[in-house]
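Below is one structure; the comments refer to it alone.
The complex appears here without one of its protein chains, the remainder shown in place.
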Amino acid sequence: MLILNMKELLIQYNAIRQHTENICMPLAREDYVVQPVMDVSPPKWHLGHSTWFFETFVLKPHFTAYTEFDSQYNFVFNSYYETIGARVIRTDRGNLSRPSVDDIYSYRQHVNDAMRTLLAGPLTKELTGIITLGLHHEQQHQELLYTDIKYILGHNPLFPAYSTTSVYQEPVVVNTRFLTIPAGIYEIGHQGKDFCFDNEQGRHKVYLGEYKIADQLVTNGEYLAFVKAGAYQDFRYWHAEGWDWVKKNDISGPLYWHLVGGRRMCYTYAGLQELDLSAPVCHISYYEAAAYAAWKGLRLPTEAEWEIASQQFKWGARWEWTNSAYLPYPGFTKAPGAVGEYNGKFMVNQMVLRGASVMTPEGHSRHTYRNFFHPQHQWQFTGIRLAE
Amino acid sequence: MLILNMKELLIQYNAIRQHTENICMPLAREDYVVQPVMDVSPPKWHLGHSTWFFETFVLKPHFTAYTEFDSQYNFVFNSYYETIGARVIRTDRGNLSRPSVDDIYSYRQHVNDAMRTLLAGPLTKELTGIITLGLHHEQQHQELLYTDIKYILGHNPLFPAYSTTSVYQEPVVVNTRFLTIPAGIYEIGHQGKDFCFDNEQGRHKVYLGEYKIADQLVTNGEYLAFVKAGAYQDFRYWHAEGWDWVKKNDISGPLYWHLVGGRRMCYTYAGLQELDLSAPVCHISYYEAAAYAAWKGLRLPTEAEWEIASQQFKWGARWEWTNSAYLPYPGFTKAPGAVGEYNGKFMVNQMVLRGASVMTPEGHSRHTYRNFFHPQHQWQFTGIRLAE
Amino acid sequence: MLILNMKELLIQYNAIRQHTENICMPLAREDYVVQPVMDVSPPKWHLGHSTWFFETFVLKPHFTAYTEFDSQYNFVFNSYYETIGARVIRTDRGNLSRPSVDDIYSYRQHVNDAMRTLLAGPLTKELTGIITLGLHHEQQHQELLYTDIKYILGHNPLFPAYSTTSVYQEPVVVNTRFLTIPAGIYEIGHQGKDFCFDNEQGRHKVYLGEYKIADQLVTNGEYLAFVKAGAYQDFRYWHAEGWDWVKKNDISGPLYWHLVGGRRMCYTYAGLQELDLSAPVCHISYYEAAAYAAWKGLRLPTEAEWEIASQQFKWGARWEWTNSAYLPYPGFTKAPGAVGEYNGKFMVNQMVLRGASVMTPEGHSRHTYRNFFHPQHQWQFTGIRLAE
Partner (left out) sequence: MLILNMKELLIQYNAIRQHTENICMPLAREDYVVQPVMDVSPPKWHLGHSTWFFETFVLKPHFTAYTEFDSQYNFVFNSYYETIGARVIRTDRGNLSRPSVDDIYSYRQHVNDAMRTLLAGPLTKELTGIITLGLHHEQQHQELLYTDIKYILGHNPLFPAYSTTSVYQEPVVVNTRFLTIPAGIYEIGHQGKDFCFDNEQGRHKVYLGEYKIADQLVTNGEYLAFVKAGAYQDFRYWHAEGWDWVKKNDISGPLYWHLVGGRRMCYTYAGLQELDLSAPVCHISYYEAAAYAAWKGLRLPTEAEWEIASQQFKWGARWEWTNSAYLPYPGFTKAPGAVGEYNGKFMVNQMVLRGASVMTPEGHSRHTYRNFFHPQHQWQFTGIRLAE
């Protein structure tokens, strides 16, 4: 998403803010409220939090005519920004019936009105930067909205559908080949003037030995063979902590897979469906991705290997687990103030994912984008690309 | 509630079922959904569960023309009745956005329609008994609805009011006196043909020594003196497990008490209000009630003492903690089948409360009524009557 | 144990203190140290704690010539006496390798020397009372020593024997009959000048309806029939919290029962042995005792029923679970000071056991003795007597 001028920024603002609300359109009021597990936020919290970002970082410090909507909302919709004030413990978000969904839509309207006034006038480069960050932040929450909605509906015993029409187009995987990338010094990290997050900055040289990498993703059918081979009962393929996770949580396959009367089913946005064997496997943890690779006698690529090779293959259907831990690039520094908490504080105990997923908003993906999750997380649209 | 004939049973059915819905009238849709702690159920669950009772124990076995509303609801709205099927773990109720509130009101309508047809015809005595039990069961959930709604709104940082009009009338406590009851053999337990729960049955003799018992409840003002005397920092007044509970949970007073800018406030159905010092103290655990009594050099009455003396004082504002553990009366036996799980299985680790509270539905209290909660629970309208 | 004069008190002191050490004689040094679960204390802690009692309540306040052995020991060997100082959290006792066992035996010697000097002179009645309490306290810990040692060795994968010679004589149960006790007013509670604990005091009238009670205990063979009938898989016999306990802890029978190659074995002080079907069942929780009674269509006696009937049957092999919660007798008051914490603070959430067990020290049992444990505890020598 490259912003060319102020007029375009306003167009982008309107489009992105509207898209968030469109995602929520099919929801029942009740679906906005619940938080089945700590890592899933209630949809109404996403609606409020992405609005709070603009109110807190743009309007309150930079738009003197702005009147705060409700001073309590800072407490409710703050996430992890310790600089701004006491946060609501994540696990408590699902306990809050108020503000109501209507209140939050009014809040969005109130902030949108002020933002549109602000965007009509001249803006400093710094402010343009913060607004652009806010839009990318909202796009991140759009993807989380989709995944959290899927989790909420997919863990309800009634298995309600989100939508009767197709939400996205699944790729078909055929004839996977391994590309060979020669050894050498390469450069990774963001370059150019387009927007990127702070964790992508600091383009730098890396040395890579020769490697091979698959041009397509592992499919449901291939992963099913791994399941049927008894891999969830064989510790040899797993990290020690992965094996503990499997046993403690009785994991026997990807999230949303169900065996119903002998048939392999899968919860989708359209409800329970027959498992599509030629589609890329989805909703697997890093532990599962690494175990699958070990079972194949192969491995996951590093994030540098992925970034270099990704010029030569199609990607964008799954966030792809790499074997790189989420760590700062050389020269990484946090921005001062609350925005500086954006990424750096999470750089421990998480693994990097590269690519994008079918749920990623248009214009919100790059070869250099670094996503990251804890190794046990399954609820994102994650997948596996093998390397050798 | 004495049922005189079938016509009156229908009138009672309509009135009680309607009252449940009236209690929910002031709620926002979102308020129906959340479950802040394990012991609080979402209002929509109460609406569904009290309906499920009639569907499961009356309509399905006894009304052949009945068509089940949705076979999944048994799984969702069952509570603790192991005989009927797998229950939803209590702590998970707040994760279920579906069935929606509208669906549940449709479910109520569907069951009400069938019940009214059934109630228009002749009924066996057994069936009348089960329907009567269902109505008392629903009244129990009406009180829980009130207390759970208070918990949900009173633990929201916005402290929203439930109602702008007064929900109940609080008694004023003045000139508390101690009544003296002579030693002797007394009889306790239910007698007569009116409805009572199984745990009240088995009227039996008990021997009581002479005792004194207060004719009124301990007030907020009296309890505040206990707080100010540092009793929450002095283990001497507490049971060992009560003291652990105080320290582990940082308890410093009754639930809903807040110190705001030096003023003693209290969350009520009308929002935060100044603490009313002459009203009976409310929302205290058994541990607190017992510690208060110890601090006064007095004690709590036993349930038998309470039942005998209650002919001579006014009660009904608070459920009153007794010093009796919840145990079976002589000759207690469980009814066969699922209804037999009603009370007996809870007869361990709980304390008996006697009386009724300002939130108890009219006609749902008796001198012999035995309520029971775990000793750490504060969320009910509990109070203290002293004995000596 | 009736103390007739000072000389006899010294004899009792010497005998009881020696017996504690005799119990530990067969232990390896390592056995003194471990604490496998929170409710089991390391033997060396029992040795120190029972000594600390005399140092703290007798020597330091009443014997001016006494020199404290080590001021840190108060911190280490205190148990639950909040008045005396910060206690070591029970669960931490197994983390302390020091004081060493040798140090603790030196501590015992040091305190014994001082006590013997003190006991040679005249004593006030109050001091005699405290010393007598200390001896009964030590006898309580002798029984705990036996049960904790059994737990430590019986949960070791090597199943080491405690002793090659017989530790106690097991009764044989044959021809169990039910005694009928007529209705009437009875008196229970301690009377006379002999020692008793504060929780037995306050002899008082109770009214009992007619009841029947078994003259002998339930046997291993009878209990095995309950196990084989699938009772651990059938919620109907259990309290709700008992059923949760069974499922959460995978309970399938009494503690120390093992199925080894199809044979029913039982860990004893002599190691693994064939289960003795005619001996009284042992090491069962209240939940199990109550479920067994429910399965038989019978019930457990109340403590008053037990006390009255116990004049007519033999007892003393098992602590017998009653269906009475542990609550104060009428007129119960705590003694002032730390000794007042002895019993009253535990009067919630526990059930009363009556009788005594094969491990109870001689002279340490009475018809009025009230033992108490939480309903899930199996590690004591508990048993079942049925009532009707």
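Letters are used for the chains, namely A, B and C, taken in the order the chains are written, and counting of residues starts over at 1 for each.
Please note the rule applied: a contact is a pair of C-beta atoms (placed from the backbone, for glycine too) under 8 Å apart; a residue touches a chain by one contact, two chains touch by 3 or more.
Everything numeric here is computed off the predicted structure, so don't read it as measured data.
Enquirer: Would you list the chains present here that the left-out chain is in contact with?
Expert: For the complete complex, the undisplayed chain touches A, C.
Enquirer: I'm checking contacts with the chain that's been left out. Which of A:Y13, A:Y286, A:W306 or A:W379 qualifies?
Expert: The missing chain is touched by A:Y286.
Enquirer: Which of A:P42, A:G154 or A:G242 sits in contact with the chain that's absent?
Expert: Hidden-chain contact among the options goes to A:G242.
Enquirer: Can you say which of C:M115, C:I130, C:I152 or C:V352 touches the chain missing from this structure?
Expert: C:I152
Enquirer: Using the touch definition up top, pick the residue from C:L59, C:V101 or C:I188 that touches the left-out chain.
Expert: Answering carefully, the residue with contact to the hidden chain is C:V101.
Enquirer: Extract the touching residues of subunit A with respect to the undisplayed chain.
Expert: Given the touch definition above, subunit A has residues 80, 82-83, 185, 204-207, 209, 235-236, 238-243, 286-287, 290, 299, 323-325, 327-328, 330-331, 345-349, 351, 375 touching the missing chain.
Enquirer: Under the stated touch rule, tell me which residues of subunit C contact the chain that is not displayed.
Expert: 28-36, 44, 72, 75-76, 94-101, 152-153, 155-158, 160
Assume only the chains that are shown with their structure count from here on.
Enquirer: Chain touch graph shape: choose line, ring, star, complete or other and state it.
Expert: It is a line, because the chains touch in a row without closing up.
Enquirer: Just curious, how far off is subunit C from subunit A if you go by their C-alpha centres, in Å?
Expert: About 58 Å, centre to centre.
Enquirer: Residues touching two or more other chains, restricted to subunit A: which are they?
Expert: Nothing qualifies.
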